[in-house]
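What follows is a short report on a single structure.
This part shows chain A:
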Amino acid sequence: MNAVDIKSADLLAQMAGAIASGSIEVVDLTHTLDQDFPVIILPPEFGQCARFRMEEISAYDHRGPAWKWHNISLCEHTGTHFDAPSHWISGRDIPNGNVDEIPVDRFVGPVCVIDCSAGARQNEDFELTPEIILDWEKSHGPIPADSWVLMRTDWSKRRGAHYLNMRDDGPHSPGPTPDAIRLLVEERGIRGFGTETVGTDAGQGMHYTPPYPAHFILHGAGRYGLQCLNNLDRLPPTGAVIVATPLKIKKGTGSPLRVIALVPGKDA
Partner candidate 1 sequence: MTDPLSPPPKKDPQKRTRVPALPSGMRSRAALGLAVAAAEGRFMLQGCEACGALQYPPRDACSTCLSVDLKWRDVEPTGQLIAETTVRTSTSVYFRERTPWRVGSVKLDAGPSVMAHVHGDVAREAAVRLINRLDKSGQGVFFALPVDGSANMADDPQLRELTADPKFRRVLITDARNENSVALAKAFADAGATTIFVGEPEGWRPYPHRAALAAIANVAIVPLDVTDTQSVTELAGEIGGKTDILVNNARFIRPGGIMDRGDTVFARDEFETNVLGLMRLAQAFGPPMRNRGADGVNSAAAWVNILSVYAYANMPAYGVFSASNAAALSLSQCLRAEMAPGGVRVLNVYTGPTEDEWHQPLPPPKVAPSALARSVVAGLKDGLEDVYVGDVAKDLIERWRQGPKLLEREMIAEAGEAR
Partner candidate 2 sequence: MARARQAYDGVVLAAPTTIPYQRFSTETAHWWIARALAECLKTAGIRPAELDGFAVSSFSLFPDTAVGLTQHLGLTPRWLDHIPMGGASGIAALRRAARAVQAGDVDVVACVAGDTNQVDSFRRMLSSFSRFAQDASYPYGAGGPNASFALLTDHYMQKFGATREDFGRICVAQRDNALKNPHAVMKAPLTLDQYLSARMISDPIALFDCVMPVAGSEAFLVMREDDARAAGLPHAHIRSTIERHNAFPEDAIQMRGGWAMDIDELYAMADAKSDDIDLLQTYDDYPVISMMQFEDLGFCAKGEGPEFVRGKDLTIDGDFPHNTSGGQLSAGQAGAAGGYIGLVEAIRQVTGTAGPTQVAGARTAMVSGFGMINYDRGVCSNAAIISGAGA
């Protein structure tokens, strides 16, 4: 063994100890998979995202005396989920663009959290702009390359019809402008972008050029998306690490997943 190996082993041991002691806090960024959790709504002549469904196979009864289990059905993009580059037309030719092909080291990484909750509280169509990002960097330093950027809006605290916030002209929820996404992807070189809303784009994101800029630009550049995240208010602006491992679905364009964050504790 060389010195580096010994050091990383020590690191892992220390991390395990820190998690056990609570000095590294593990935060669940995931919503419960629930039949009533909203999914994205498209015009009805398009195919739709399947709602989460669960059918009992047996429950210690005549259908299976000693065991209980369910069949579940859902879309790759139901609940808290991961978007792979192949999800969008701009990313269809990206090498390793399906969830089963993505190298697993991409699923663990540092995270920057930009708090837009005050703005989103004022304006349901709140936009994350380059100015806001640059402001954030003044306080927290430049966004490191290959990190996750999460847009905190506290939207995850909304319930029922307030979550999609659907009106006659479509949903209204905050999201990034095309320029903001370009800044993050092209200049900062982030690994991926995540939101608390049902998509990485704003509710009215179809009216930008390009439409749905977060999807178009992120996936076109081979980057990832996370949406329907929860508990972003429990993350520091910098310093946390997230683990986001989609199911290994052959040629999958995304996956429901459990996202956890390792957060430095108070004594760290």
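In picking the candidates, the idea was that all candidates are chains of the complex that A comes from, given by their letters.
To be clear about the criterion, contacts are C-beta pairs under 8 Å (C-beta built on N, C-alpha and C of every residue); 3 or more make two chains touch, one makes a residue touch a chain; residues count from 1.
Note that the structure is a prediction, hence the values are computed from the model and not measured.
Novice: All of these sit in the same complex as chain A, but only one touches it there. Which of 1 or 2 is it?
Specialist: 1
Novice: Candidate 1 touches which residues of chain A in the complex?
Specialist: 35-36, 38, 41, 44-45, 47-48, 51, 53-56, 160-161, 163-164, 166-167
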